[in-house]
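Input: one structure, supplied below.
The complex appears here without one of its protein chains, the remainder shown in place.
Here the chain labels run A, B and C in written order, and each chain numbers its own residues starting at 1.
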Amino acid sequence: MAVELAPGPQVAELASRTAEFVREIVIPIEVEHGGVVRDEAVRLELQDAAKAAGVFAPHVGAEFGGHGLDMRSRAVVFEEAGYSLLGPLALNIAAPDEGNMHMLEIIATDRQKERYLRPLAAGAVRSCFAMTEPAPGAGSDPAALKTRAVRAEGGWRIDGRKWFITGADGAGFAICMARTSDQAAVSTGAAGSVSTGAAGATMFLVDADNPGMKIVRHIDTLDESLYGGHLEVAFEECFVSDDAVLGEVDGGFRYAQVRLGPARMTHCMRWLGIARRAQDIAVARAAERELFGSRLGELGMVQQMIADNEIDIAASRGLIRQACWELDQGRSAGQATSIAKTFCAEAIWRVVDRSLQICGSLGVSGDVLLSRFLREVRPFRIYDGPSEAHRWSIARRVLRHHDGQR
Amino acid sequence: MAVELAPGPQVAELASRTAEFVREIVIPIEVEHGGVVRDEAVRLELQDAAKAAGVFAPHVGAEFGGHGLDMRSRAVVFEEAGYSLLGPLALNIAAPDEGNMHMLEIIATDRQKERYLRPLAAGAVRSCFAMTEPAPGAGSDPAALKTRAVRAEGGWRIDGRKWFITGADGAGFAICMARTSDQAAVSTGAAGSVSTGAAGATMFLVDADNPGMKIVRHIDTLDESLYGGHLEVAFEECFVSDDAVLGEVDGGFRYAQVRLGPARMTHCMRWLGIARRAQDIAVARAAERELFGSRLGELGMVQQMIADNEIDIAASRGLIRQACWELDQGRSAGQATSIAKTFCAEAIWRVVDRSLQICGSLGVSGDVLLSRFLREVRPFRIYDGPSEAHRWSIARRVLRHHDGQR
Amino acid sequence: MAVELAPGPQVAELASRTAEFVREIVIPIEVEHGGVVRDEAVRLELQDAAKAAGVFAPHVGAEFGGHGLDMRSRAVVFEEAGYSLLGPLALNIAAPDEGNMHMLEIIATDRQKERYLRPLAAGAVRSCFAMTEPAPGAGSDPAALKTRAVRAEGGWRIDGRKWFITGADGAGFAICMARTSDQAAVSTGAAGSVSTGAAGATMFLVDADNPGMKIVRHIDTLDESLYGGHLEVAFEECFVSDDAVLGEVDGGFRYAQVRLGPARMTHCMRWLGIARRAQDIAVARAAERELFGSRLGELGMVQQMIADNEIDIAASRGLIRQACWELDQGRSAGQATSIAKTFCAEAIWRVVDRSLQICGSLGVSGDVLLSRFLREVRPFRIYDGPSEAHRWSIARRVLRHHDGQR
Partner (left out) sequence: MAVELAPGPQVAELASRTAEFVREIVIPIEVEHGGVVRDEAVRLELQDAAKAAGVFAPHVGAEFGGHGLDMRSRAVVFEEAGYSLLGPLALNIAAPDEGNMHMLEIIATDRQKERYLRPLAAGAVRSCFAMTEPAPGAGSDPAALKTRAVRAEGGWRIDGRKWFITGADGAGFAICMARTSDQAAVSTGAAGSVSTGAAGATMFLVDADNPGMKIVRHIDTLDESLYGGHLEVAFEECFVSDDAVLGEVDGGFRYAQVRLGPARMTHCMRWLGIARRAQDIAVARAAERELFGSRLGELGMVQQMIADNEIDIAASRGLIRQACWELDQGRSAGQATSIAKTFCAEAIWRVVDRSLQICGSLGVSGDVLLSRFLREVRPFRIYDGPSEAHRWSIARRVLRHHDGQR
């Protein structure tokens, strides 16, 4: 056993095949649609093509039609998929479905798996994850959860308001997080691990046709490429039966961690693909465009931006690898995922911003997709815990570690 | 004579009135339209309101219905107008009209003033400035100008392609820059002062109904609030008579400087208003939102962002003031305007970015205008000379100064 | 009355004379001593030369041998003096004497002025300001003041420990801040204005030969150029008579503000001079050194550093000017001085750091003074209130202003 950074040959081959698929099949469709698809036919066309190319659903187990990749292997493959805004959708590894599959595979009962995971893994339905709430509810601080589920005959009744519920419109089902115990969880923020004991919240599987779950509105957001958009959703006297409980009652915050750490990393992997794409667009421009008698790429300030992009991409990849390795060891990896998420969200943003700057007016125009990328990656510094919440968690762990040593 | 930073009482009063007008009249309309107006009726409604409030066209001389403010006074008033995306449109001080008025007032003949400046100053028509070209034409490097005007009987025939011509759609006339002499100008970039002697380019006034001037397309851009959008425009055998020449033949690069330095500053002033607005939105949020048991504004990392916003705003204002003072002394102020433009474009961007971050998911949503502001200010680091071109000019002037001292 | 940025002709002439004096007389001595002088003979030689050049003590009133410059005029002259590490010493405007003179001129009784201010203004003695204490005493938080003065017959008895008392070794007297009332001051940090009412602390003039005041040690610090160094000082049963009280009993925190705001600005002015000097050294190197076949100054990344230096210097100057103008209007200018101090301390540091980087190994060596400058300016981000404390104050004022508006 020694340090080894190359993925195994099967994973390398799958990554290479994914890269080719994205370049040949996905990017032409992405460019045609300006990166934003809202049409079910296009989604299905992309997913059929991914199935034909043998790159579909690499993260789920073979019994659900996937390749069963561990986190380290996902890091390699997802980055290639993320090279196009539509790559993750094509491979069925886009948020929030990918994270939901990850969690269902670990937590759900066999019956729940058949009913929810199997069609989700096949791309037959989509899903959403109904956790975040408008202020003063659960945002950066999950413990502020306001949505509540109370016992009703043969099941539960859920009431509350959720927002930024990605993909809710058109989803076949939602996983809804609701408070089921009044004992307050220890407050630690989206970025931290919530230690709750038995208290707190429960996750429920809610079918889309449940009359108690209602789409309130599409939220107009800076980013637009996540399929189905971000929605505000109301749960009003929403009755679900006992078998809708995902995992154990009051275990919701614990399960959320099962989802959040890995989901944080898969976001990073996908967006790292976009960072590489942005850099490639900028480098192509720098190689071709003449200015003041030289190629743009021969000007020192442009070279500095290109180099800083390379550095940011390489450092992001190293941090993702570290966090994934820890997750694969079965650790909670809270510190490593917070570090990776914080750095990646900011580094990827810088890469896209610099790439746009290199391209000048062209970068601002829709003639290349850079301004689209800029809009898509900006919220990642906020989604899944804002950078400030993660920094707070990171520092607190360091201080606790220090206190423990004394 | 001593250093004095307060504007005179009349200017202070006009600024105060402008601020009130923007807050009471303009912002409700801006919010209703999400910051982007494409409707002539709304433009006229806004401008009528500004006339009624006595704050219309503060920059042009009294004979054209304005207040004749010098650059230092514009700095105070334009910042207040810029507090809303629609404030400059309301006051008739938006780009590119404002810069065109400035230049026409200095260069145009009396007859040209009556025909073009008077209706422009009154808001009866709009205009555009057709200088920048797609690669490999005049972009960061104006000397790469490819559009050409050649002598034709009784006038000139212009041929060439322009892009990022703001407001071209619906403009009553264009000021078109075309090469009229083959002697190459010394290449120095949009950011620098082009020293050309008599050689080079000429500015032409082209009426919108000239059959040789054609709108090619609306360019889809990250920013959308400049009225009329950014367009690609073709000049094809576009004949203009001799009285269409603005200023002297071959004097175009020199006149461009008359426009560019001040226009750079008025951009800064207006966007500084948006930076202050973004900060105010963020501060209001920080004052109200509770998180982890405190007001958001009591958290150190949020305080740091608020403080850095204040610093960036104050430093921007100081640099604008310095450059405006130099311009008012009759200096070219190339160094001071490059310094101010470079700093302001980046500082204003930072302020908007931090403000959005403070607001979290709300900031990403259309429920506040921050993501709109982010989209609008990003291109300012590219328009009017990218930061890199300005830095190049700044450093070269420093080195030339050093060489001259030895 | 309108905005005017040029100093009056007398101030401009004094600044120009100061610049020449520094270049001709001071810099050769500075270079000879590597920027650090610890020899009384050299101090007197420098000050005699400044007197001969008519540039000595420009800040104190004519009755004490100076030019009586207001803050705006000091900004112009002190920057020129600060162009050498020894310029301020030569002009007798170095910390802490300069700030002490400023305060004595405003607060002291006529008798105290004769005894303490006159010889200090003449350079015949030096002084120190004994406020800051080792943890957990008065550092960033002045209200934590631990040194205490209690009534004794005919005067007061002071007990406490002070550190970072600049220039204490060899000073003729100290101004010592001690708690004289148990009613706690409102805690606001070195960066903020402490609102105390009548409660709190008192300033005492303590002669150096007072047996109750003892030098504990020279603190070994990163910076070494402030004359006399930084010391730890003990007050042990230190008796002073009633006429040692400076201003009113319990008025100490209020008087501290009289000193702190202006002192913050004069620090900025002096260090801005060093930033300009660093830039000049780097530009000279960039103009001469050949690398990879070009002058260093023609490489884009070097040009970027040169340009960023210019921007930082210009922005610093603008913020200093704003704060000085407010001080000259008789305002407390707490927000403006905090903004200026925070920005300047960081910007000046960046300028010196970049200048050293431009010079490469030469910059690291003692062959130029850049690494000395780096050592000298680093602590300025901590002294006179660390940047974090100032940012805290800035944000709190913004939030208070917001709260007040509602």
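By our rule, contacts are C-beta pairs under 8 Å (C-beta built on N, C-alpha and C of every residue); 3 or more make two chains touch, one makes a residue touch a chain.
Keep in mind that what you see is a predicted model, and the values were worked out from it rather than measured.
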Touch with the omitted chain, as defined above, among A:44, A:150 or A:307: A:307
Among C:163, C:235 or C:255, residue touching the chain not depicted: C:163
Given C:12, C:31 or C:301, the one touching the chain that is not displayed: C:301
Residue numbers in chain A that touch the chain omitted from display: 1-9, 11, 72-73, 279-280, 283-284, 286-287, 297, 300, 302-304, 306-308, 310-311, 314-315, 317-319, 321-322, 324-325, 335-336, 339, 342-343, 388, 390-392, 394-396, 398-399, 402-403
Contact set of chain C toward the excluded chain (per top definition): 132, 135-136, 139-141, 163-164, 187, 189, 219-223, 230, 289-293, 299, 301-302, 356-357, 360-367, 371, 374-375, 378-379, 381-383, 386-388, 391-392
Contact set of chain B toward the excluded chain (per top definition): 299-304
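To be clear about the criterion, only the chains that are shown with their structure count from here on.
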Centre-to-centre distance between chain B and chain A (centres being mean Cα positions), rounded to whole Å: 39
Chain centre separation in whole Å, for chain C relative to chain A (CA means): 51
Sites on chain A at which at least two other chains make contact: 299, 301-302
